[in-house]
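As you look at this complex, bear in mind that one protein chain is not there, while each of the others sits in place.
Chain naming follows the written order as A, B and C, and within any one chain the residues start at number 1.
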Amino acid sequence: MLKNKKLSREEFFEIREKIRTHWHTGSDERLDFDKAVETLRNVPDSKNFAKKLRYAKENGITMIQPRAGVALVDEHIILMKFLQNQGGADFLPSTIDSYTRQNRYSNAEDAIKESEKQKRSLLNGFPAVNHGVEGCTKVFESVKVPLQARHGTPDARLLSEIIHASGWTSNEGGGISYNIPYAKNISLEDTLRYWQYCDRLVGIYAEEGIEINREPFGPLTGTLVPPSISHTVAIIEAILAAEQGVKNITVGYGQCGNITQDVAALQTLDALTNYYLKLFGYEDVFVTTVLHQWMGGFPADEAKSMALISLGATVATLGGATKIITKSPHESQGVPTKEANAEGLRASKLITNLLATQRYPSDKVLKAEKEMIEKEVKTLLYATLNVGKGDFVQGVIKAFEQGILDIPFAPSEMNKGHILPARDKRGNIRILEFGNLPFDDEIKKFHKNALEERAKSENRDVSFQMTIDDVYAISRGKLVGNFSKKEPLNEN
Amino acid sequence: MLKNKKLSREEFFEIREKIRTHWHTGSDERLDFDKAVETLRNVPDSKNFAKKLRYAKENGITMIQPRAGVALVDEHIILMKFLQNQGGADFLPSTIDSYTRQNRYSNAEDAIKESEKQKRSLLNGFPAVNHGVEGCTKVFESVKVPLQARHGTPDARLLSEIIHASGWTSNEGGGISYNIPYAKNISLEDTLRYWQYCDRLVGIYAEEGIEINREPFGPLTGTLVPPSISHTVAIIEAILAAEQGVKNITVGYGQCGNITQDVAALQTLDALTNYYLKLFGYEDVFVTTVLHQWMGGFPADEAKSMALISLGATVATLGGATKIITKSPHESQGVPTKEANAEGLRASKLITNLLATQRYPSDKVLKAEKEMIEKEVKTLLYATLNVGKGDFVQGVIKAFEQGILDIPFAPSEMNKGHILPARDKRGNIRILEFGNLPFDDEIKKFHKNALEERAKSENRDVSFQMTIDDVYAISRGKLVGNFSKKEPLNEN
Amino acid sequence: MHTVVIGVIGADVHAVGNKIIEHVLKEEGFNVVNIGVLSSQEDFINAAIETDAQAVLVSSLYGHGEMDCKFLKENMIEAGLGHVKLYVGGNIVVGKQDFKSVEDRFKKMGFDRVYPPGTNIEIALNDLREDLGA
Partner (left out) sequence: MHTVVIGVIGADVHAVGNKIIEHVLKEEGFNVVNIGVLSSQEDFINAAIETDAQAVLVSSLYGHGEMDCKFLKENMIEAGLGHVKLYVGGNIVVGKQDFKSVEDRFKKMGFDRVYPPGTNIEIALNDLREDLGA
């Protein structure tokens, strides 16, 4: 039975041998452990993700990072350099394509060939496994800032080996966050096991004195996820990573749209992650936070998208996030051109610069919001631990089975999908249907009241239609989905 | 000696006859008073500026308005309709060209001809006087939303007659705000007299039951103007307008860049204008506020400009402004295309929509900022009244002579130009050189301390170089101008 | 009652639009067979055969739509589903492309109707009624 327990070096290296056979690039000798350690030791501080994050947090700087990836190495390098030089990216990603994410390396191979032929990327990301240490090292050597793999891969073991051995010092993902939003019928037991491996890899490098950053994927489905739910997943994944020896963790959160709720979420995410890591005995983990600019459907209009991006950067900076994952004005349409991507970066950078020394004021509303998030997280976390009989891995498996943890709009069959979110009058994300969430009456009443207040002001009932309206709202230029109201003197 | 005293109807109509001879379009019979009243009575509510502002304020909506104007009527109509339909402008402007502003109607005539020949606008705005009631009415009839003239004209008497008689229900300007930033050696006595006329015109229409909005030009030179100074000017101009019978006034403010200072400024602008209007006996004036998106030098980069525009819309909405004057991503380059102008509008609209139900939290810092603004305004206002021996018109003339009122970077020789602003560590605009501002030691110390704190953190002295750096700062992507600091791990 | 098969093709996990399409079509009185995300061409074909569907609505959001939909029409014809209406929508290609050319490409591949990003599902509803004669 899988438990939240550090893999022994023996177990780890045993699995490692098998993993390396999953695709032919796994046999590259630069994946031999000593060689990889050497590679990583030679990464300069300025290209070390973990160290640069540390620097940012200690200096109160909010840094920026795009998403980006294309099929071919040379094109990918052009893209990376563009985002670094023309976008001012502080960190670079390599977004991995969807075939690689499903370990369909031969599909990816076909698409690489087709992309070469058609001279345009037919993949929605960079197929790092197919390009192997060879290709990934070439990317690493071409840029000046730290690199991270960003994906959505349930089983990212070979991918993780390859990227770290190529000098990439951060890896996004987690056993929950790269399963529930990214898979249909892979068991949590499997993904938690796969990600224990990825974490252990970083832990083992840590034992060699190499600091590598790990980042659970915060926004989950990106669609009206209540902060307490994504926080709980982030904190659990941080704990699981810490158990495997990870020392530098970035927990994430997707912008909701109400500034107070967003700031409350960012502040509690940092505080609670630190608190629970220490509570469960992981003392020396350095925690940073990342805000993802709005992760749901974007407006089709580029000007509006730029405004949404800027608002995301605003809450991130005012809320003290260490990093922002930026979006582009092409978001609603498709994978952005490098130019559009750099626009999102430059807009974000202007905001982080202008607001560098500014923070959101704290008032009663903010405090209340934070307290509610804290209470909900505590409830979810303890209920998870409880069904796991003290073990977080078992807890997670059972909690999802029972709907104690439940993520809205997720594709995974491991997820009950019984809860429904909706926004209150001020655009805060609240819960309309609780499914089996173990919340007490006080919490439930809080959500209910908020939604009833909205329903009243909109002259309608609290219902699933609200949820649907809210799913569409931002892409249609509103925060709270209410498309019936007519305003006499305000047609424009 | 000019005093703050309502012009009698006789005086007014006497002047009126002369004004109408300043250019041939003044003889249009639709300028006959009864005809003009009839025209204005037929303006539907949805096209009445004053009424729509009232609606916005009462419903807590922040509305948007661009700047725009071209040489020829038909082109101008295309432009207006585009901004209305593709930009979603709630209010339309007609920005008047610079020749008209200086009453150089024959220069404007030449430029109109040249523009017709070259098929592109050689004027930086719409020459409303040359086009007369004929042209202005055509514009009015082509649009669905209220129209306003926006200019910078020391003597706008004929212009004001023409626009109102064409159904335009708002006029920007004032005897101080359209002199000091817009002229070199026109006396304040002259401009105050000219603007008494423009205000009286609106007041006389009010006597006929027609509500027209007046808007003092808030941002002045747009260049690091401390809020208390622009507030004082706005409040005085509101009082002068009210004396002439104006009942619907929008006071303005140019975004500074520190969100707390901006919100404090917006809140105090509304509160203080209402307070002092009542204090000086003007009971039934309806006051609204307008935030001007950053009025200083813009970044050359369009993406950064969009971010700056969005941040402006953010503070306006969070601060509860009734209206926003928007900028475009072309700002640093030149008069925007209609497309670029509409981009600024749509970005702003997204923000005002998303934040519609959100307001900035109040904390100690905000309260302190508001108190300081209140105290400074009170000092300036009373000192002005004092040198005017109880009369605001004479007070203004003398206050500028003596530097009791002093506006940074103004071209006018009527302005001492002795004060120097600079930003503190958090980007608040503070005062570095006070010139003759009648501030007490407490206020001076507050500013000094703030600037010294910054100087220390930047390891340099408080000096004019700070002011220069701050003038450039936003156009170079920073709020606080400090271009020496090197950040080891943060080159990008 | 008309039967339509909906689902998200390929290695694509975008579930939100799919859940909403199901909800709306059901509300509008269709018999909706939702095979969900990560569905292969075979999944679509089998579902259409089993349920005797009159239309198949393929969603593709993640950008690999062009590859995933290759020969789908041919495979449907082969399976005796040549008469079944075939729609596709979502973000069906990689990047922001001129939609006209995208539409042409997919029409050539045998799709009856092709929808641009963010299409309001109500629009497709009208088309569906027209095509199925409801």
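Methods note: a residue touches a chain if its C-beta (ideal position, glycine included) is under 8 Å from a C-beta of that chain, and two chains touch if they have at least 3 such contacts.
Bear in mind that the values here come from a model prediction, so they are computed numbers and not experimental data.
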Which shown chains does the chain we cannot see touch? B
Looking at the whole complex, which of B:332, B:436 or B:457 touches the chain that is not displayed? B:332
Option touching the unshown chain, where B:291, B:340, B:354 or B:451 are the choices: B:340
Among B:124, B:402 or B:457, which one is in touch with the chain left out? B:124
Even though one chain is hidden, which residues of chain B still touch it in the full complex? 98-99, 101-102, 104, 107, 111, 114, 120-124, 152, 181-184, 221, 223, 296-297, 300, 330, 332-337, 340, 409-411, 464, 468, 471, 475
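What we mean here is this: only the chains that are shown with their structure count from here on.
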In this assembly, which chains make contact with chain A and also with chain B? none
Distance-maximising chain from chain B - centres being C-alpha averages: C
Measuring centre to centre with CA averages, how many angstrom lie between chain A and chain C? 29
Cα centre of chain B to Cα centre of chain C, whole Å, reads 54
At least two other chains touched by the same residue of chain C: list those residues. none
